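Notes follow once the structure below has been shown.
With one protein chain withheld, the remaining protein chains of the complex are depicted in position.
Per-chain numbering from 1; labels A, B and C assigned in written order.
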Amino acid sequence: MGNMLFLASALIALVALGVSAIRFFRGPDTLDRVVAFDVITIISISLIAIIGFIMQRSVLIDVALVYALLSFLGVIIIAKYVERGL
Amino acid sequence: MNIGSIAMGAGFLLVLIGLWGILTRTHIIQIIVSFSVVDTGVHLIMVAAGYMHQRTAPIISEGLAASDAPSLVVDPLPQALVLTAIVIGLGVTALMLAFALRIHEKNDTLEIKNIERLRW
Amino acid sequence: MIRTFGIILTLIGVAFLFFSLFLEYETPLELSGSASYYAASTAEDTGSANLVSAIVVTYRGLDTLGEVTILFLTSSIMSYMLKTKKARNQRTFRESSELLRTASALLVPFIILLGVFIFVHGHLSPGGGFQGGAVLASALVLLLVADPLYTVQSRILSVIESSSGFLYVLLGLSGLLFGAGFLDSRVLPTGRVGELFSAGLIPLIYILIGLKVGTELSNLLSVFHSVQGQDLMEDEGGAR
Partner (left out) sequence: MIESILFIVLALLALASAVVAVISKNLVTSIISAGLVSLLASLLYLLMSAPDVAMTEAAIGSSLATIIFFYVLNRIRAKEDSRD
């Protein structure tokens, strides 16, 4: 039962990844791409946790920590670049 | 067709895409971006060379005892090499960007077509 | 025309090479010689739970020393190449928002804490000196983004950088005296696998590598930051 739950959440994350990737590739504007990039990062944080469960290794959660604390930095830099504040 | 060979194929394709970019682009920043794509592809190939089917990460914790490590872990050696290669890759990229800034300072452009000494 | 032809020919050649490699490749079922040695005896040799850390610090320690040296060379060459003219700090930029300044003041201590956690626990969990150093450098980026006029104390950075490099070599030499060879980690007792105070010299060396890599990357980033809105120093000719 629990396993099925995690399988389903992995599939949902995969679909979300695909949808935001479409926005990334089509997005006419730079800002669309930046937002899509941020969404993909956040989805991959949850994906890492799911992978850690499926592989039965709790040590993989540390990688998600690094993602979660650092991923917003790149987006902030791009935003500052676009508004000429860097 | 397991994960290892897919990863190796993807790495080869990444190297090819990046090489194509290096050879055909004319803007220096885009050449450096293509170089970093090649970098990622090479790292992917190296990690894929150490992957083994249905084995787990080389870290001894509650899920893995030290005694059955040899039959359960993937090859840790390529991972250790890639670890240093990524850091060096950042250093190389930064150095290339510093050179790009120097070129821009001197010629006021980064388009190779407009720089006499870089045209080929 | 001949250029396009050459490019296509090169790409086809490389693709053919890769394809023949790819066809012959099959995933191995057994660990190769040295890898199976590492997998079998790392735990009792060094007491490190993370095999990759043990290889990076102990078995292939000399490579890591060289790698840190290359990073140091990169960062010093960059500081030389991107020297700016005398600072006349008249940069124009938009002030950071209240949100960003408050968030960075709140987050920087936690990011530094995460970096220190990563390189202190390098022998127990994924991570180590390089990752921890990169996280420390990201904390500096957050400071610089929140306040572009923030000045980095390059004096302190260089003192930390050079003293940790010196201590790293010193620890390696102590392995020559008390252990089995240069950078051997069995100077201190190896302890039980999975405890914080175990694995001999590996945590100490990883702390030093983390400090060194962190200060080097910080220096590299602050060079790129200090170049914004400034003129570069003229090169003195010669290089033609």
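Rule of thumb we're sticking to: contacts are C-beta pairs under 8 Å (C-beta built on N, C-alpha and C of every residue); 3 or more make two chains touch, one makes a residue touch a chain.
What you are looking at is a predicted structure, and each value in this text was computed from that prediction instead of being measured.
Within the whole complex, touches from the chain that is not shown fall on A, B, C. Touch with the hidden chain on the side of subunit A covers residues 7, 10-11, 14, 17-18, 21, 24-25, 30, 33-34, 37, 40-41, 44, 47-48, 51, 54-55, 59-60, 62-63, 66-67, 70-71, 73-74, 77-78, 81, 86.
Residue-level contact of subunit B with the missing chain is found at 2-4, 6-7, 10, 13-14, 17-18, 20-21, 25, 27, 29-30, 32-34, 36-37, 39-41, 43-44, 47-48, 50-51, 55-59, 73-74, 79, 82-83, 86-87, 89-90, 93-94, 97, 100-101, 104-105, 108, 110. By the touch criterion stated above, the residues of subunit C touching the omitted chain are 50, 52-53, 118, 126-128, 130-131, 134-135, 137-138, 141, 217, 220-221, 224-225, 227-229.
Definition applied: only the chains that are shown with their structure count from here on.
Looking at contacts between chains, the pair that accounts for the most C-beta pairs is B-C.
For the pair subunit B and subunit C, the distance between C-alpha centroids works out to 16 Å. The mean-CA centres of subunit A and subunit B are about 21 angstrom from one another, to the nearest whole unit.
Listed for subunit C are residues 125-126, each touching two or more other chains. Residues of subunit B in contact with at least two other chains: 57, 59, 61.
Listing the residues of subunit C that touch subunit B in their complex gives 3, 7, 10-11, 14-15, 18-19, 21-22, 25-29, 31-32, 34-36, 38-40, 42-44, 49-52, 55-56, 60, 63-64, 67, 70-71, 74-75, 77-78, 81-82, 124-126, 128, 130, 134, 193-194, 213, 217, 220, 224, 227, 232, 235. Within the complex formed with subunit C, the subunit B residues making contact are 2, 4-5, 8-9, 12, 15-16, 19-20, 23-24, 50-53, 57-61, 66, 69-70, 73, 75-77, 79-80, 83-84, 86-88, 90-92, 94-95, 97-99, 101-102, 105, 120. Per the touch definition, subunit A reaches subunit C in the complex via residues 59-60, 62-63, 65-66, 69-70, 73, 76-77, 80, 83-86.
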